[in-house]
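Please read the structure below before turning to the comments.
One protein chain is absent from this view; the other protein chains keep their places.
Then we have chain A:
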Amino acid sequence: MKQVKHRNSASKILILGTVFLFTFFTPVFGQDEAAVDAAVVTEASSGGDVAKGEELFKSLCAACHKRYKKMTGPALFGVEDKYEREWIYSWIKNSAAMIASGDSQAIAIYEEYNKTAMNAFPQLSNTDIDNIIAYVMVPKADPPAPVSGAEGNAAVSGSGAGVSTNVILAILALVFLMLMVVLFLVNKTLRSFAEANNVELPIEEKRTPIWKAFVQNQFLVLVTAVFLLLASGYFVYGYFMQVGVDQGYQPVQPIHYSHKIHAGDNQIECKYCHSSARVSKTSGIPSLNVCMNCHKSISEVADATATEEYSKEFYDGEIQKLYKATGWDPDTQSYTGKTEPVKWVRIHNLPDFAYFNHSQHVSVAGVECQTCHGPVEEMEIMYQHAPLTMGWCINCHRETNVKVADNKYYEKIHKELSKKYGVDQLTAAQMGGLECGKCHY
């Protein structure tokens, strides 16, 4: 809500803005309340605790089931209407036994879902199951608001804010103009008064213009010229030194992949996806089958994931892109075999003549990914954090100590070298990390 800051200047506008905000937010709250109301209603009908049911559902069932969508198992909404409650109890507690006993309903469902056996949950009591049923029977809430509507509203609120700023500016300008006119008029009136009263106005002496004085002072000219030359040299050098340095490069990717959601909110370890960083010179852009490890069952984001900037629909659409690329059909829960590899835009580009090995830094030296890649877990859109220049590499090699603990390789060389240099801890540079041939071949 950046606009709020501007509004602080004028209390009136602040109030106005607050009014605007409330107008838009109220319906949302209203919907939530409606959902809660609905829940209460269902609780009354099936006699289970929705909250407890939700907890159980998320811990036990969510890996294979969703309420309103097919996954590995069927969508559970409406399950109560389809099956007897007793049947459901025994199915959940031991489905395999039911299939073995030849229950026709059980066999039908087993066949329908590619003979995937459901885990048995003998630990669940009937009350627990009631709670779960209560939760899954909560009807799907109406979508919060159509996407276009939301965007339209945003646009309206945006343009509204723009108008108000312009209005303030216009009013201010008007005020200043009026002040100037007033001053001019006052001045004029005072002069005419003075003339009328024959008061003699002091005549200003003509002084040498400042630029002329400057030109005449050769010392100053010289100093300025030197200063200007140095300054321009500095800036020209700076300009040339940043050619080819793409720090902050933040291209638009074919799939909006948010490191913030994955590495930040969900705390997924970097090397879970970038696994080759442990053993290879490249960290590797994860292959799409790695994404599908989780996204087979995560086809949409949680409501809480959505932000002002990116709606839930937007994120869900990006997951659909992944499904399209891998050829995953969420309806049949199977791969179609039609794949479309994703063409990511490469962000970190080292020139071909520089050799960099991730495993040396990640596995051997134990450097955190963030040291070079920055706060990736906060990046909604990935960008290049470090300049990736040779000076930057070298500097780190000079400052960083080699991690020698528990590494037999370093035992002998570290003992001898640290004695030679008279230090306790060797830096990468002392170990030979500044030699040209270590990175250029």
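Simple rule for what comes next: a contact is a pair of C-beta atoms (placed from the backbone, for glycine too) under 8 Å apart; a residue touches a chain by one contact, two chains touch by 3 or more; residues count from 1.
Rule of thumb we're sticking to: contacts and distances are computed from a predicted model.
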Name per UniProt, for the chain absent here [options: "Urea ABC transporter substrate-binding protein", "Iron-sulfur cluster assembly scaffold protein IscU", "succinate dehydrogenase" or "Quinol:cytochrome C oxidoreductase"]: "Quinol:cytochrome C oxidoreductase"
Of A:131, A:164 or A:326, the one touching the omitted chain in the full complex: A:326
Listed residues A:192, A:217, A:250 or A:349, member touching the removed chain: A:349
Missing-chain contacts mapped onto chain A: 243-244, 246, 251, 276, 279-282, 284-290, 325-327, 339, 341-346, 349, 351-355, 357, 359-360, 363-364, 406-413, 416-417, 420, 432, 435-438, 440-441
